[in-house]
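Missing here is one protein chain; the remaining ones are kept as they sit in the complex.
Each chain carries a letter (A, B and C) given by its place in the written order, and its residues are counted from 1.
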Amino acid sequence: MAVEIGPVRLKNPVTVASGTFGFGREYAQLFDLSQLGGIFVKGTSLEPRRGNPPQRIYETAAGMLNSIGLQNDGVEAFIAEKLPFLNQFDTQIFVNIVGNRIEEYAELARILDDQPGVAGLEINISCPNVEHGHAEFASDPTATCNVVSAVRRATGKVVIPKLSPNVTDITAFARASEDGGADAVSLINTLVGTAIDVKTRRFRLANVTGGLSGPCIKPIALRMVYQCAQTVSIPVIGIGGISTWTDAVEFLLAGATAIQVGTASFANPLAALEIIDGVEAYLQDNGLNSPSQITGKVERGPVDPVL
Amino acid sequence: MAVEIGPVRLKNPVTVASGTFGFGREYAQLFDLSQLGGIFVKGTSLEPRRGNPPQRIYETAAGMLNSIGLQNDGVEAFIAEKLPFLNQFDTQIFVNIVGNRIEEYAELARILDDQPGVAGLEINISCPNVEHGHAEFASDPTATCNVVSAVRRATGKVVIPKLSPNVTDITAFARASEDGGADAVSLINTLVGTAIDVKTRRFRLANVTGGLSGPCIKPIALRMVYQCAQTVSIPVIGIGGISTWTDAVEFLLAGATAIQVGTASFANPLAALEIIDGVEAYLQDNGLNSPSQITGKVERGPVDPVL
Amino acid sequence: MSSNTARQAFTRFTRRVPITRTEHLAGDIYRHHIHFPEIAEGAQPGQFVEVKVSNDFDPLLPRPFSVNQVDRENGVFTILYEALGQFTKEIAGMSAGEELQILGPLGRPYPLGSDECDEIVLVAGGLGIASFYHAAWTLREAGDERPVRLFYGARNRHSVVQLEDYEALGVSVEVVTDDGSLGEKALVTTPLTRYLQTQPRRPALYVCGPTPMMKAVSEIAQIERVKCYLSLETYMACGIGTCVGCAIKLRTGDGADDFVYGRACVEGPVIEAERLVW
Partner (left out) sequence: MSSNTARQAFTRFTRRVPITRTEHLAGDIYRHHIHFPEIAEGAQPGQFVEVKVSNDFDPLLPRPFSVNQVDRENGVFTILYEALGQFTKEIAGMSAGEELQILGPLGRPYPLGSDECDEIVLVAGGLGIASFYHAAWTLREAGDERPVRLFYGARNRHSVVQLEDYEALGVSVEVVTDDGSLGEKALVTTPLTRYLQTQPRRPALYVCGPTPMMKAVSEIAQIERVKCYLSLETYMACGIGTCVGCAIKLRTGDGADDFVYGRACVEGPVIEAERLVW
């Protein structure tokens, strides 16, 4: 079941998405995190961030909006307090880094480069929930390329830009990431959405808009993963609404090398484990032994109109 | 309950979306179409179009993908066979026009300009399901502006460009539409998505990708309607996942002057009628008599974190 | 533009109506009796209804099911189905008093007039059986005395339903199963071919079942030069003709490109086999 993201080996292709798994402590109360292919921890910045005012979450049809606003204790607290706990487990740790300026990303990369317990950095240039900074990284391929290469220069770790779906052509950003020296790209982050309470006539979220995640976005995410996998030759990590093993297999077939489970963990904390078992059984049933044997193997072709 | 889109008066703000209501004939077997504020008929081109091969539709979480490919009998057949039927009803008829080149849109506008039974034209520059042509109209504001002004010059009818959500900044297209002389903008069309059958390892749709519609896209649509209503001063017609009267009221509060009911009609053919009743009751309960009194009236403001 | 000119009698109906009875027929096969007088009255053999549980978004689309039987006196009709996927499993758990949202009657019925044939030959594969009882019953109700035959292929004896009902109508039934647990171990094409070789007088085939079976029967019909109507089960959204999602290829000539896309829910579900491009 192992797969490779650059030089990093994941014991299986199923990882958990940034912001939906905290720093592991909570779900470690439920199961052994060593079962996971990897953990992408909550977005981490140089300095602590307080996050957005509540209400921060709201359920929508087969999805949810969040406007957490990257609340976190900063990278020093991460290294001192969170990383040692995570390193008890036999799984790969990826840090989702977030900054306002290129220099901040590079500085985060330098700081984390020293940490043997960190397998790689996921460059979060796509969080829709913060007012200042980094919107341009997600909406201008040149800016994406610049931030990626700055991080690349600052670290020997695996570098994985995380792309925003809120763009006209996501493949331009995948290409820019590859050009900037990324080892892989991960996608998608959330789509920007909103909701209104007709009783109070106010937005449901204090921040007005939030990021849409969950099963509702899966068709969009799957399309984008397919497009990017067709475009770049570095691995693509698929994210977006993955809730079951069939979802995960769809993403692999579309071209993903690994996948991240996000919102599904809220609905079912064991979702990632069940997906691991399901993907493994699928491979077995089809006489295969490695997920890479199905990566990108979707075919165009006639679909029987009469079922 | 009446609202105005340019010089056209709708008896109520609830209309039905292009491609989800055919040319009225089918749902007329179920209820009196005169109850509707308006009908946006299926995309109509100069020449007949055969459409995409099946399978054309697939259900996803709280939504569906379609790749109909604008199958239609052409504008002459529309005028000869469909329009007379529609004109039996006391409701406003909008023709969703589609072409490959600007001249085709203009020609369609000229042809339909003669038809007293047509209230307005919805310029479909945003259908994601056809291979050739008009992608640039939806992804380049200048092209949008050009097609809108060409249609504007060709007709005295109400002109309503329909915007694509598959862009980085939809407000640029709303602005371009206004600049081009549009009377209103309607949004959103479908988001591009896909789905894969893990058994056959083929795409579920013969066309590979399709347009995602239904409740799943509502938060995105609502956000875009809000953004566009903040940007332009012409009316915005809200579309995307509207299934209940609360959905409709949310869109009005976000800034829509009228709304379109699409996929919801498949799940419940009486959805539009139930929405009309619900919106009317909401206005009454709040001591209001016109939908325009709530258009754009959503407020930012603190949301009680403890519920 | 007056609304009065258009206010014809409505011919399709939709509302939430109660289940009056649920039967577990065999294996995973269930039958719901549903109270909807207009549909019990108006549904013709081969027509279908769109069924949805509620305003839930999961699943979002209604599902099409054939009208299996009607009881006009009590304003009740039935649907017969196998609980295999999300929706059918969900409704299998519903019982008398609970409500379903129904839209119908929909689609083009089986053409059963005496101009069509002198023998009515029903060919069912699996749950394709669902659409035929109403057909056989309607003929008998109308005093039509032409012979009605049913060739019925099923997985095994536990997935065979309504045999007695057909026999009570005087339909001659031949059952085959994939595993030989009831009748011959064969595909339904075997007894059908055998029968056609007896050179019956002007038969017409009415076929409903899985795609490969319908294709095979179409080919047999073409070879034997008998009329053949297929009841197609395509994926559907609206079920009534607005979305054009249920496209089927209809022949318009002999060239590879001589076809149009028709709607299985309007031009079908029953379609003459030779009109269909596979």
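Rule of thumb we're sticking to: a residue touches a chain if its C-beta (ideal position, glycine included) is under 8 Å from a C-beta of that chain, and two chains touch if they have at least 3 such contacts.
Quantities reported herein were computed from a predicted structural model and do not represent experimental measurements.
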Residue of A:6, A:22, A:181 or A:278 touching the missing chain in the full complex: A:22
Touching residue (missing chain; options A:214, A:238, A:255 or A:291): A:214
Residues of chain A (touch criterion as defined above) contacting the omitted chain: 19-22, 25-34, 42, 50-51, 53-59, 61-64, 66, 68, 71, 87-90, 214-216, 243-244, 263, 265-270
Touch residues of chain B, complete complex, unshown partner: 61-62, 304-307
Hidden partner interface residues of chain C, rising order: 56-58
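The criterion applied here is as follows: only the chains that are shown with their structure count from here on.
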Between the pairs B-C and A-C, the one where more C-beta pairs touch: B-C
Chain occupying the middle, per Cα centroid: B
Distance-maximising chain from chain C - centres being C-alpha averages: A
Between chain B and chain C, centroid-to-centroid distance (C-alpha), Å: 35
Mean-CA-position distance for chain C and chain A (Å): 47
For chain A, residues that touch 2 or more chains besides their own: 61-62, 304-305
Residues of chain C engaged with two or more neighbouring chains: 57-58, 234-235, 247-249
